[in-house]
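Only one protein chain is missing; all other protein chains are in place.
Naming follows writing order (A and B), and every chain is counted from residue 1.
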Amino acid sequence: MTLARRRFDALIIGAGGAGLNAALQLANANLRVAVVSKVFPTRSHTVAAQGGVNAALANVFEDNWHWHMFDTVKGSDYLGDQDAIEFMCREAIPTVYELEHNGVPFSRLDNGKIYQRAFGGQSQNFGGAQAARTCAAADRTGHAILHTLYQQNIRARTHFFDEYFGVELIRDEDGAILGALTLEIETGEPLLIEAKTTLLATGGGGQVFRTTSNAHINTGDGMAMALRAGVPLMDMEFFQFHPTGIAGRGMLITEGVRGEGGYLINKDGERFMERYAPTAKDLASRDVVSRAIVTEVKEGRGCGPNADHVLLKVDHLGEDIIAKRLPGIRESSKIFAGVDPAVEPIPVFPTAHYMMGGIPTDRLGQVVIPAADGSEQIVPGLYAAGECACVSVHGANRLGGNSLLDILVFGRAAGQQIINNLKDNPEHRPMSEAAIDQAVARLTRWEQSGEGISVRELRDEFRKVMEDHAGVFRTDEIMAEGVEKVKALREKLKDVRLGDQSKVFNTARIEALELENLIDIGMAIVLSALERKESRGAHSRPDYTERDDVNWLKHSVYFKEGDRLDYKPVQTKPLTVETFPPKPRVY
Amino acid sequence: MKFFVYRYNPDVDTAPHMQEYDVEVTRGMMLRDALMEIKRQDEAFAFRHSCGEGVCGSDAVNVNGANLLGCTTPVSELKEPVNVRPLPGRPVIRDLVVDMSQFYQQYRAVKPYLIHKDALPEQEILQSPEDRDKLDGLYECIMCGCCSTACPSFWWNPDKFHGPQALLQAWRFLADSRDQATEERLDALEGPYKLFRCHTIMNCVESCPKSLNPTKAIGKIKELMLRHSI
Partner (left out) sequence: MSRQASGLRAWALQRISAVYLGLYLIYMLGHLSFNAPESYEAWRAYVADPGVTFGMLLFATALLIHAWVGIRDVLIDYVHPIMARVGLLSLFAIGFIGCGLWFAKVVFLAGVAA
């Protein structure tokens, strides 16, 4: 088989906010950049982000990046690296202005400045009064940003490979990444893309769980590709459950609803967050609110015929605010929950939402393999940004409004660093046939036909196992069983057969490749979770209820080879300011 | 519930056909859920979908003659038997998957990006809430293609007429107080084809799943063009 090949200065896999912001930097610098995306770029999941992007612009209340940094460190339950967090909070401000200059239709204040709303976990003056730091375009901020970035990439004439699936990274003996094997979905033909640098920006993998706010496409492809290329994944046990998904369906109701003044009630009509977080109440950090909701339901104070959810009350805000600031969630509530939030409260329950962990990178987006002594070894030619990466700025729990910020700041930083790096490495490295064959084998494996388990069957089973064994509350027993079950499913994967062997737009083949990816990252999640014997941020254990800063103020690092776990110290030293030492986290 | 679904796989079929499926309807089932159930029954069935909440715009299909989004259409609202076909007027790649490249090309042709010529301020470019309100009903487009593929003028001249989606976006930038390329944009829309194939049939308005109004936007472009030419 002769493999079609293309050559570019830079290859970006994934066309969400991180990928497109990096591509924009590169294309503006007149480099040849290829963006590979398994869906048309504006279908990427950044489009679903609702609430907004954090930046201390101080348009509404007094604010500065240092307060933002404090909130982020505290929100991370002190597991975030403080150098990266300082970088992100500082960069937030120029990043948002740049977005605005690029055309994002932000909502506006009367003085013409960008509208900023209150979001969970935000404070003024290091834990003081509520801040308003989240820049919003109504409740469609992700949509507005993604479309704008795509539009700017059209202007910059970025080369897009739409509906191409990233199959496998190609690496040489030194471990340097030389590009990737992709699959053109429309024709079913493989295409080898050689690149001097490769950026993974493939987003999260919420599809590991059965009930999720994540799109069908969020299958952690980049993380799994990295794992198979010998790169570990960091802090995978930290999976955020967003407190307010539409009950039973998982679609998200933005935290912005509570930011605008909405609040949660149980079946007695009690505003129960006052008990769990007396100060911040409904705007406490997401892990806190999610656990509160699950506790209310567990203790029999849930609403509805099955007492399996709580209610989000909004109607007191009035028709005007709802129409102006929350038009999208009103539409979603009507369609998916059958309620108009201007009249009735919305039934909500936590939904799997966001991966704090991912491919370890430095703050320039370069992928690094961490060692226990705190040193880091750069993987030549490989970058990662966005939800698939772990810088780590979110630590054990991400604050609302910091995910759009993460993808934009680090997408941009990765783009800049790639530009610098290409100056020193102007040539393509040679690619060996053996390396290519290894990647192609991943495709040919699915050409085996005959009797076997179906992709659907295994996928359904796997997602159920993950939900049952790595959900909001985690005990040793439940998770140990989970590890065994995922291992068994991983074995079963060998017996999965594809019934449909046709070439043209074969979505079954894509789902098979995605299933392999899901199981790889599922394993990283359950193993990392089982081993972390403390409760921190989103990782909550009834058998180890306290945070343990003596033994566990460190990042978990999972390697696929031998299912090995390693640990790396948290970077507690910021770039220019004083360290925020760990403190009890109360809201 | 009975579904008749358009099936065509160029690898095996010589001609398209409608295939019957029976789907057990569950409470709150959306059309996308039904299509996923059909894929469960028949692995070889292909359709695009992703977010499941009407923001990514992947799963636009033609159902009982009307273009709509699978994920925001409750099956309870559909008349049985449900006929599901690919979006009309576009070349079929496989089953419900159509080739949208011409549609995307028309979008690119309207220069759908902000052009600001003055030096940029250190902070945001100011915009009054009133000016920002003018973008409502325009920027929310999810590029699902329901409108343009429901437009007879786009069926007849998809290579030359921009179509409602692209024209809505053309107006989105003309209406933006920060944009400084009004003259160029208007000049580029001149001629009998790009803009003026619109005969206000209004299928676009009828079919938009986000309740946007491309016809109104097209009217505003014509009005602005007239004002700039007299």
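In this text, a contact is a pair of C-beta atoms (placed from the backbone, for glycine too) under 8 Å apart; a residue touches a chain by one contact, two chains touch by 3 or more.
The model shown is predicted, which means the values in this text are computed figures rather than measured ones.
Name every shown chain in contact with the chain that has been left out of the document.
Hidden chain contacts in the full assembly come out as B.
Of B:Asn9, B:Ser153 or B:Thr215, which sits in contact with the chain we cannot see?
Residue touching the chain left out of view: B:Ser153.
Tell me which of B:Leu31, B:Leu114, B:Ala170 or B:Leu195 is the one touching the absent chain.
The single option touching the absent chain is B:Leu195.
Which residues does chain B use to touch the chain missing from this display?
152-153, 156-157, 189-197, 199, 222, 225-226, 229
To be clear about the criterion, only the chains that are shown with their structure count from here on.
What's the distance between the Cα centroids of chain A and chain B, rounded to whole Å?
Between these chains, centre-to-centre, one finds 28 Å.
Would you mind writing out the residues of chain A in touch with chain B in their complex?
Chain A residues touching chain B: 39-40, 42-45, 47-48, 57, 96-97, 100-103, 105-114, 137-138, 140, 143-144, 147-148, 151-152, 154-155, 186, 215-217, 248-249, 251-252, 328, 331-332, 335-336, 338, 454-456, 498-500, 502-508.
Mind pulling up the chain B residues that touch chain A in the complex?
Within the complex, chain B touches chain A at residues 9-12, 28, 39-40, 43-44, 46-58, 72, 74, 93-95, 97, 100, 104, 108, 111-114, 116, 120, 122-129, 131-132, 135-136, 139-143, 173, 176, 178.
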